[in-house]
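Structure in structure tokens, see below.
Every protein chain except one is present and positioned as in the full complex.
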Amino acid sequence: MTVRFAILGAGRIGQVHARAVASTEGASLVAIADPMAAAAQKVADNYGCDIRSIDAIAASDDVDAVAICTPTDTHADLIEQFARAGKAVFCEKPIDLDLERVKECLKTVSEENATLMVGFNRRFDPDFMALRKAVDDGKIGDVEMVTISSRDPGAPPAEYIKVSGGIFRDMTIHDFDVARWLLGEEIATVQAAASVLTDPEIGKLGDYDSVNVILTTESGKQCTITNSRRATYGYDQRIEVLGSKGSVAAENMRGTNIVLADESGFHQPPLLDFFMTRYIAAYANEIAGFVAAVSGKTATPTTGHDGMVALALADAALLSVAEQRVVKLSELKVST
Amino acid sequence: MTVRFAILGAGRIGQVHARAVASTEGASLVAIADPMAAAAQKVADNYGCDIRSIDAIAASDDVDAVAICTPTDTHADLIEQFARAGKAVFCEKPIDLDLERVKECLKTVSEENATLMVGFNRRFDPDFMALRKAVDDGKIGDVEMVTISSRDPGAPPAEYIKVSGGIFRDMTIHDFDVARWLLGEEIATVQAAASVLTDPEIGKLGDYDSVNVILTTESGKQCTITNSRRATYGYDQRIEVLGSKGSVAAENMRGTNIVLADESGFHQPPLLDFFMTRYIAAYANEIAGFVAAVSGKTATPTTGHDGMVALALADAALLSVAEQRVVKLSELKVST
Amino acid sequence: MTVRFAILGAGRIGQVHARAVASTEGASLVAIADPMAAAAQKVADNYGCDIRSIDAIAASDDVDAVAICTPTDTHADLIEQFARAGKAVFCEKPIDLDLERVKECLKTVSEENATLMVGFNRRFDPDFMALRKAVDDGKIGDVEMVTISSRDPGAPPAEYIKVSGGIFRDMTIHDFDVARWLLGEEIATVQAAASVLTDPEIGKLGDYDSVNVILTTESGKQCTITNSRRATYGYDQRIEVLGSKGSVAAENMRGTNIVLADESGFHQPPLLDFFMTRYIAAYANEIAGFVAAVSGKTATPTTGHDGMVALALADAALLSVAEQRVVKLSELKVST
Partner (left out) sequence: MTVRFAILGAGRIGQVHARAVASTEGASLVAIADPMAAAAQKVADNYGCDIRSIDAIAASDDVDAVAICTPTDTHADLIEQFARAGKAVFCEKPIDLDLERVKECLKTVSEENATLMVGFNRRFDPDFMALRKAVDDGKIGDVEMVTISSRDPGAPPAEYIKVSGGIFRDMTIHDFDVARWLLGEEIATVQAAASVLTDPEIGKLGDYDSVNVILTTESGKQCTITNSRRATYGYDQRIEVLGSKGSVAAENMRGTNIVLADESGFHQPPLLDFFMTRYIAAYANEIAGFVAAVSGKTATPTTGHDGMVALALADAALLSVAEQRVVKLSELKVST
């Protein structure tokens, strides 16, 4: 069986998924939709697919699945539309910035018995998968603490920040999902600190650029997340898990692995500085995972529920900063 | 000028300082005191010094300085006795487990105009000194975030834990001091999570073995501290500082630096697994720093005030865990 | 302009180049030739190209270039046939195992004024390219010494060894080319040691499995090459260049970059263990380099002359082992 895809949105991330679909065995790209004709045309030219409207795609008999790569504020509506149209849905995170809207949307997905996968790309990174496998294989015994360092090379433009939902919902949300994936136990409490240190403009927009979070589970496992919008040395993406028998850590990635030695010391190049190069393999694995799920071979790897809980954790972190206290996830009234 | 030392306490750490004094230029070891005759004799034999009682040392004309290496509950009394006796005092951390007693003790020190240095050995570790120098030299721009990973190879015996004041006052206190040393700005708030994950016996003693802490300063700089009483792979002591222009990190230390490669991969030995081997150079530098201060060449590198603030941060962390909220250091009523 | 390709040979390396051609901008795959119908069909199916005979390809108007991926003993004949047919020729190393035959073949290429590129993939590896760029940029000053460590995960089957021309012509030949590429000066002398240490069967075939070579240039620059047919920890491919101002080194590559720490130490996975995974990016760059040359944008990056000199160095190494002396490249009568 081949899963026939349409991509909604021909922007940067839409192009990533178009390439991933085109190069995944068992998947084919049928159509692209984008209000910007030139963007759609470029994808159509590159991969030999049709250009169609979103509604036409929803009505297409030759489309089994869609990848939603449109702006965040359209996600929930499109998920509902395509769930109702009987298509399998892959949607970039987040489902919506409003937790209540997410709950409503997931209700529809559930009623339609639709397949929904939310794009948490990091779970599909080969290094992080190897790290998780070491944990699953019992190499470090029982998981006790997870440490996630996640720093962007630089802040996104103000226009993006305005509609991003803020650092916790936009950036930390990935780490919240990784934390749940690695702790192996649902998160019970959230506490956070947040500051504006890299650019006062970010503060003027009501957002933060530097945050630290501590998560705990019911049994006392802990996770710390450290985020900054600025790391001059590249895209800093590290995970370390401490267990009863040892620890396992994933190291950062560089474009080239050379070492220059001179009078001043030993020098290595900066890290890869962009999520599209850093996670190039992850995006391919992610679509392959979705295709396997749509083909009925595996369960959906990252569900709508995962998307909802990660957003709830972001909301809890915001509440923790506002009220300067530890917030219980149960206060957010998400089933876990 | 030679600073003539007496060591109070001939236990493990007393021996470390005896060796440091004996091998420091400008210092000489005059006397050792210990209620255990054999322990005192061993130090006397090794370094050719006298055995005297504590009171005799306080009255000795040929002693300029003492290093207090006795049990914690004697520290404050001894500091006061020797401050009054006109001796310069080096005291192992903590001054006392009770913050009010510490304040009282420091008042006496101040009235006597005495020199008091508290033994925060990490500030004297060559790698951490090089890291701090990189910060001072502006290599990473303005400090934004400090990340401290500090894990013991294994928990101390129950007897020790009972009198230790708990993990925050016994273990994290070092990291609190390092945080202050690197943030370059006084700490304003403390929040913490604490669990018992490595050994239920520790929980029965009312203590924790796994903690994470977030500190913030007035201007929003942040520091995270992660502690565990168990790291199977050795004594894990890492610091990373993120700044506006980059980051600087100190790596862990091994006894030997070989790499074995075989079918199963590449293997390096575990870390040094004991503070006395890991910080051997730090202990020597620490005494040298004290000698320089006593000789009037430099200011006292780690003062009684440093000891007090670190203890207050530990108390704040405990309060944060108890009340599940962010605690302001000002609540502890320590002048900073 | 699009360079229209035919691939001669649908074996392992033919498939690598088919994929490289298919994914290179400015290149298209028109035809595949292979006496094994199934192998040819597989490539035709994967990339939507024709199946044709070698002679038909030589006569095809819609083919601009061929990639020769057939057994070594056919290379020289095919190069001549396609040079005469007016096609640009990419040929896997070596041109031939006999130096005189190579000279003859290159004469034909020259007379036909044909484009011939020999496949020395390592020059196109991103890490080695970055290393070379550091040298070209003057980062290490004048090159003095090159150190090449090249070890296979395991020996090829006896059938392969029999027709390989021996380790110097089959394996070290890559390192000879890298040495020339990095020394920046033609090689003047060769001395070598060769043993059978990994498998006596290799010795029975008249070959070696463990060799070390020292090369010198006229001005005294030196290069050492160390080769083994067995490295249990993976495909070991390292280069280090020492210059007057410093050194630059390319490190080995792993499939995943995680570090597991436990009681026994710190562990990383073995290296990538196959040239097709280790040099996946190099193969793509190599074809892109050939396409650029055929399109007239650049000079041919690795020429027939490069192939001839590398083979002459292999012959010189064999002579050095046989006669236990330093051999001058000039004895081989290759113009350099």
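Per-chain residue numbering starts at 1, and chain names A, B and C are given in the order in which the chains are listed.
Everything that follows uses one rule, which is that a residue touches a chain if its C-beta (ideal position, glycine included) is under 8 Å from a C-beta of that chain, and two chains touch if they have at least 3 such contacts.
Predicted, not measured: the structure shown is a model, and the values here were computed from it.
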Who does the absent chain touch among those shown?
-> A, B, C
Contact partner of the left-out chain, one of C:151, C:169 or C:254 = C:151
Which is it among C:12, C:162, C:297 or C:325 that touches the chain not included here?
-> C:325
Option from C:74, C:226 or C:295 whose C-beta touches the chain left out | C:226
Among C:15, C:60 or C:210, choose the residue that contacts the chain missing from this document, as touch is defined above.
-> C:210
Which of B:30, B:182, B:248 or B:311 sits in contact with the chain that's absent?
-> B:248
Spell out the interface residues on subunit C facing the chain that's missing from view.
-> 142, 144-145, 147, 149, 151, 189, 191-193, 195-198, 210-212, 214, 216, 219-222, 224, 226, 228, 230-233, 242, 244-247, 324-326
At which residues does subunit A meet the chain that is not included here?
-> 231-233, 261-270
In subunit B, positions touching the absent partner | 126-127, 129-131, 134, 139-140, 245-251, 253, 255-263, 269
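Keep in mind that, in the parts below, only the chains that are shown with their structure count from here on.
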Using the mean of all protein Cα atoms as the middle point, what chain has its own Cα mean nearest that point?
-> A
Distance between the centres, which are taken as Cα means, of subunit C and subunit B, whole angstrom = 58
Provide the list of subunit C residues touching at least two other chains, using ranges where the numbers run on.
-> 261-263, 269
